[in-house]
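With one protein chain withheld, the remaining protein chains of the complex are depicted in position.
Per-chain numbering from 1; labels A, B and C assigned in written order.
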Amino acid sequence: MIAETDKIRLYRKMLLIRRIEERVAEMYGEQKIGGFTHLYIGQEAVAVGAISALNHDDYVISTYRDHGHFLARDGDPNKFMAELYGRETGICRGKGGSMHLADAEHHFYGGTAIVGGSIPIAAGLGLACSYRDDDRIVMCLFGDGATNQGVWHEGLNFAKLWNLPVIFVCENNFYGIGTDVRQSSSLSEVYKKASGYGMPGYRVNGMDVLEVRQACDEVVKLVRGGSGPALIEARCYRYQGHSMTDPGRYRSRAEEDLWRKRDPIPRMAKMLLADGVVSEERLAEMEHEIEDICEEAVAFADQSPAPSASALFEGVFAEHYPSDPHA
Amino acid sequence: MIAETDKIRLYRKMLLIRRIEERVAEMYGEQKIGGFTHLYIGQEAVAVGAISALNHDDYVISTYRDHGHFLARDGDPNKFMAELYGRETGICRGKGGSMHLADAEHHFYGGTAIVGGSIPIAAGLGLACSYRDDDRIVMCLFGDGATNQGVWHEGLNFAKLWNLPVIFVCENNFYGIGTDVRQSSSLSEVYKKASGYGMPGYRVNGMDVLEVRQACDEVVKLVRGGSGPALIEARCYRYQGHSMTDPGRYRSRAEEDLWRKRDPIPRMAKMLLADGVVSEERLAEMEHEIEDICEEAVAFADQSPAPSASALFEGVFAEHYPSDPHA
Amino acid sequence: MRELRYYEALAEAMAEEMRRDERVFVMGEDVGLFGGTFRATEGLMAEFTSRRVRDTPIAEAGIVGLALGAALAGLRPVPELMTMNFAIVAMDQIINHVAKTRYMFGGQFDVPLTIRAPGGGGTQKGAQHSHSIESWFVNAPGIRVVIPSTPYDAKGLLKTSIRSNDPVLFVEHEMLYATKGPVPEEEYLIPLGEADLKRPGADVTVVAWSKMTLEALRAAETLAAEGIEVEVLDPRTLDPFDWDAVFSSVGRTRRCVVVEEGWRTVGIGAEIAARVQETLFHELDAPVQRVAAADVPTPYAKELEAATLPNADDIVRAVLKITT
Partner (left out) sequence: MRELRYYEALAEAMAEEMRRDERVFVMGEDVGLFGGTFRATEGLMAEFTSRRVRDTPIAEAGIVGLALGAALAGLRPVPELMTMNFAIVAMDQIINHVAKTRYMFGGQFDVPLTIRAPGGGGTQKGAQHSHSIESWFVNAPGIRVVIPSTPYDAKGLLKTSIRSNDPVLFVEHEMLYATKGPVPEEEYLIPLGEADLKRPGADVTVVAWSKMTLEALRAAETLAAEGIEVEVLDPRTLDPFDWDAVFSSVGRTRRCVVVEEGWRTVGIGAEIAARVQETLFHELDAPVQRVAAADVPTPYAKELEAATLPNADDIVRAVLKITT
């Protein structure tokens, strides 16, 4: 059972992610944001439902589609927007950008632009938990396409073999760029791949934040209790193109419409209203509060300075030597 | 049902592999053979049972433990021994050695020294069969340790996804060098890993050449018929160390004795005699014939010349340019 | 003459070779239905169907391994790696398998395989998506490395690569796909190992390839205004390499600048500098200069990325350093 206040928090977080990414799209259009930018719009229920089931000191690791994960993990919207702008005040000092958001303070080990690259690293975070025998756990979020990479296999085998406390959350949005999951995975029901490792596999509706949260609460309890790793497949849909430059000819209009009807945000708003958890007024207020947060984030990024020229050579290593590159 | 003449052939081939490898061990001791040399002794029933189920123009691909596979595929014992000696007359002109036996004439795509490296290549051979729509199939033999490599996952997924005619034969001898399969695979019953790809998996007793052959006959028929790929786990045991330099402290004496009792060669000799398929005399004769083959192979290698100095620069490419390395 | 974009020239080369030889086929991530991330395989699926234009899972080691197996069995695969960055994921299949199969097995097998992949940075794709790592593949023997800078070179060299019985790593550049240039209607091939003189000049030889050729030509314009005649030589293929062309040019100009987009330390520029000083020790009027990326992971921020990637100004500075 999820408390009413929690339900409101979950809704608010989804809304924040949605609205701030709408601003990201806008700023990308104004060329204030560059590089590869992958929007999370449509999948908010997965990040919010799954990550909210964790403790503050648990570990989270992500992919290049990391905006929603970063914000669901309570990352700072100002540092987020400044990073996408490539500013000194960004969470990674402008060195990472959209695909490489990381946040040490929130134990968020960041986005990798290499599909599948995070999987063995997630198992390694779990190894540290098990080595120290603390009761932290790890959550690793990735896409359906990642499950066909070799390192995915290696990471899941290690995790099960060593009984590591890792929850692998596959966001199955049915496509890897333009490729249908049925064209890339011999087992397109991703949760069944867990059987190849003797690991439990679960499937949840990734368009319903409460279902995601409830399932994760249970799995978190098991994994924290020492059950070893688990795989959760959350079925969801991205409403935008793969990245900002995707013509997106590979999906049918009918399919897109079907999934838009399942939009997790209006769906939950309706439910909260129906159950009398919130009033129309409160929802409108919330929109305003979030509008202000987005405004502030954009203003912060706009006013932030570009990295200094010397930053180019900073932070390659912790310890420096004369042969290291310098200005 | 396997014909009596076939049974004799199977027995004879196992015996040839056993005896010639005994000579390899001897010559390694005399330092006529160098590098990494991995004996197949104990596993003969797998190579002979599996590979004999194929047609001449089917494709076979192997690992660094490839002596038995090469010989089961009717590779020439003289060119085999000369290769291990590193002589010009070797099957790979002395460039490959024990780990890299290949034989174009017999569609044997050779040994790789990279554990798992052959798996996607095997799928690629299968892709060629399916692309040309000929009725060739592919057999890929590898060890239990290889199943934890990323490329193993990628190769099996591709093979099933594209319905390629590939038989993956895992020789589960329970160890990868000194590591017990239970310490390396979360699913130590290797045939069950097929479930992660929606592929059929079978287990056979790799110490019984007839059981291996019968199972392979059936699977070959299915795969040639268009069923798509299959995984066969053949449980077996290597009697020698991992390579010639392995102290082998990691296996118990009791375990080794148990498996020696299951030696596929005496076991089959007994059966052939009991069923009156061969006489003691015929078996003795066979030993002599094989003794002669081994003698000749060693003599051939001893008399063969070392590669000429110019061979160093030959065969890096098919087409040559002034910047290529040369004497 | 007709003008084509770089990606159109590539697509045309593949289409022609596929029509010519039924054994040639294309595979890779989103090469079919999607038409290729950079449109280089656009239209191929429609003409050749999914049998010969194969969309794959995201599994680069697998893609290269499957292509190798198919090549050994007599086909002529043209796999695409969506970007060069993913060649790192497939490194073992490329270096230990594709590049070594012929030699290791005593020459028993042809390896007719052309791996296409775009490299380079310049659009803020960050540390993991901006690699120019040709040097690793030039260091490892057994695979050719082709790296065209114009649509004309791209088409002619790709056709030659596909017809070769040796493996080729064919390196494109993300920022060249949209560039336009003359490409004749009639068929032509360009042999590997022949540098192209992109601009003659008497004062200094600038060796540059891929996108850096364009930067070098810009620099040459600027310097011409100051009365310095720059010769711009594009090797076009890094393995084989046209050493004669470099040595005869530098033999005349007595000065050499090498430009590469990759990291400076142990880059290809180092090899060229080392060979030039070995061969023309007494002819050189000045040390060979290298223009290359700073030895840092490529940063995302626009200003920082611009500061680390070499450009025409850097080339001008390097030339002036040894000509004035």
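One rule holds in what follows: a residue touches a chain if its C-beta (ideal position, glycine included) is under 8 Å from a C-beta of that chain, and two chains touch if they have at least 3 such contacts.
In this text the structure is predicted, and so the values were computed from the model without any measurement.
Colleague: Could you tell me which displayed chains border the chain that was left out of the figure?
Modeller: A, B, C
Colleague: In the full complex, which of B:3, B:254, B:284 or B:309 touches the chain missing from this view?
Modeller: Once the missing chain is taken into account, the touching residue is B:309.
Colleague: Based on the whole complex, identify which of B:38, B:79 or B:95 touches the chain you can't see.
Modeller: Of all options in B:38, B:79 or B:95, contact with the hidden chain holds for B:95.
Colleague: Would you indicate which residue among C:148, C:269 or C:310 is in contact with the undisplayed chain?
Modeller: Touching the chain that is not displayed is residue C:269.
Colleague: Specify the residue from the set B:163, B:184, B:227 or B:240 that touches the hidden chain.
Modeller: In the full complex, the listed residue that touches the missing chain is B:184.
Colleague: Can you list where chain A touches the absent chain?
Modeller: These residues touch the chain not displayed: 59, 61, 90-96, 100, 102-104, 109-110, 112, 114, 117, 119-129, 131-132, 150-151, 154-155, 157-158, 161-162, 314-319, 321-325.
Colleague: Contact with the hidden chain only, please: which chain C residues?
Modeller: 85, 88-89, 91-92, 95-96, 99-100, 103-104, 126-128, 133, 135-136, 138-142, 262-263, 265-271, 273-274, 277-278, 281, 284, 286-290, 295-297, 299
Colleague: By the contact criterion defined above, which parts of chain B meet the unshown chain? Give residue numbers in ascending order.
Modeller: Those residues of chain B that touch the unshown chain are 34-36, 86-87, 92, 94-97, 99-100, 112-116, 145-146, 148-150, 176-179, 183-185, 249-250, 306-307, 309, 311-313, 316, 324-325.
Convention: only the chains that are shown with their structure count from here on.
Colleague: Find the geometric centre of each of chain B and chain C from their Cα atoms only, then give the gap between the two centres in Å, rounded to an integer.
Modeller: 39
Colleague: Can you give the whole-Å distance between the Cα centres of chain A and chain C?
Modeller: Averaging C-alpha atoms per chain gives centres 35 Å apart.
Colleague: Counting only Cα atoms for the centres, state how far chain A is from chain B in Å.
Modeller: Centre separation, chain A to chain B: 46 Å.
Colleague: Among the residues of chain B, which ones contact at least 2 other chains?
Modeller: 150-151, 154, 157, 161
Colleague: Pull out every residue in chain C that's touching 2 or more other chains.
Modeller: Within chain C, residues 56-57, 59, 61-62 contact more than one other chain.
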